[in-house]
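Only a single protein chain was left out; the remaining protein chains are all shown in position.
Chains: A, B and C, in written order; residue numbering restarts at 1 for each.
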């Protein structure tokens, strides 16, 4: 990892971008920590986000994993760049149930154009955590609008 | 694929299970087709499901891909079984924008315990379709409650 | 897909590059077809390429899937570019055994920097084919040496 450290003010940039992710607001996710190469998002459990067995839907869990991982990569990107998900894979480890989901995203390798990221989701219940899902994915740095459409 | 064809009444079983996926109702997804090994779900575009660039959030797209793929596998499962996502990988091909998302899930290989599934998402705008995402994943047949927790 | 068609002479370019893949020679793989966005490679079964149950090792199967998929993307790249695998995911569908493996790689979406590819492996025995593995992956176009190290 030869990239420079995050540019000053990166925390505000992440918070601004998070607030523009309307989907995060809709599902009730909250940005609880922003550090260099690491972002934590929490999602309180809600009955209207479940699948047929009453657990959080895997796609909802993925929404938070993807956002946490993408923003972790974004902490190292230039201030005028945007971040786009290229691909991700999620392994579901245990049912996502409890009081809330805590999701930790981090940068595995920060590159100029392509970054590799990871994120882990933990179900929190009575102060205990269960590892319920893990993501590994690829994020792309897009400058201006050039890369948005590929 | 040596599995028997879907059990009679499988369409109703899929529709019942879809209706119990509260997350699908919350995001406004509709089940529009159920066939043997194939399920189609549509999601009208909504501003409150977007990421920071105004496109549908990759996690929301994944929610529909996962449901369509899982239900496609479910069409071939015994009537007393449930279906659980083990893992999936999604490649994002183009921004998910337009009037609505059309998602086609299908079974690639139907096994007794493990099924491999795929799903493709198309953005529909003015009657034209753009391929925006593709999923390949693994689904598990769970009998009774035994497999729900792993 | 708004990329131009393959540049003249692309078949020779693929064949040259395939011959420089020493690993393909070592395992005995043969390039049997090159078309726009599609490459076919065959691997005769060999006992010294197996895992503990006597089937072809999943990593060997992946070697051929990756090469077929990468070269499919390479057919659409500029003559002075190189192709690098960013990531791939492989689902194993059935044991890889038989007389030979036939692997078909194709381009799903050809982009300027990033291409999405797929490949399928079929075990051939007595003229019948069994679908044994499927890959979806991401390839990167690298110009000069700039992108080789990321």
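Throughout what follows, contacts are C-beta pairs under 8 Å (C-beta built on N, C-alpha and C of every residue); 3 or more make two chains touch, one makes a residue touch a chain.
Note that the structure is predicted; figures quoted are calculated from it, not measured.
Only one of the listed residues, A:20, A:33, A:112 or A:131, touches the absent chain: A:131. Within the complete assembly, C:25 is the residue of C:25, C:99 or C:129 that touches the hidden chain.
From the options C:3, C:36, C:84 or C:124, the residue with contact to the unseen chain in the full assembly is C:84.
Residues touching the missing chain, restricted to subunit C, are 17-18, 20-26, 47-53, 56-60, 62-67, 82, 84-95, 148-150 (touch as defined at the top).
On the side of subunit A, touch with the chain left out of the figure occurs at residues 89, 91, 93-94, 108-109, 116, 131, 134, 136, 138.
Hidden from this view is one chain, which touches subunit B at 86-87, 89, 109, 111-114, 116, 138, 140, 147, 150.
As a convention for this text, only the chains that are shown with their structure count from here on.
Between the CA-based centres of subunit B and subunit C the separation comes to 28 Å, rounded to the whole angstrom.
Per-chain CA centroids place subunit A at a distance of 31 Å from subunit C. The distance from the centre of subunit A to the centre of subunit B, each centre being the mean of the chain's C-alpha atoms, comes to 22 Å.
With touch defined as above, residues shared between interfaces to two or more other chains in subunit C number as follows: 89, 109, 116, 138.
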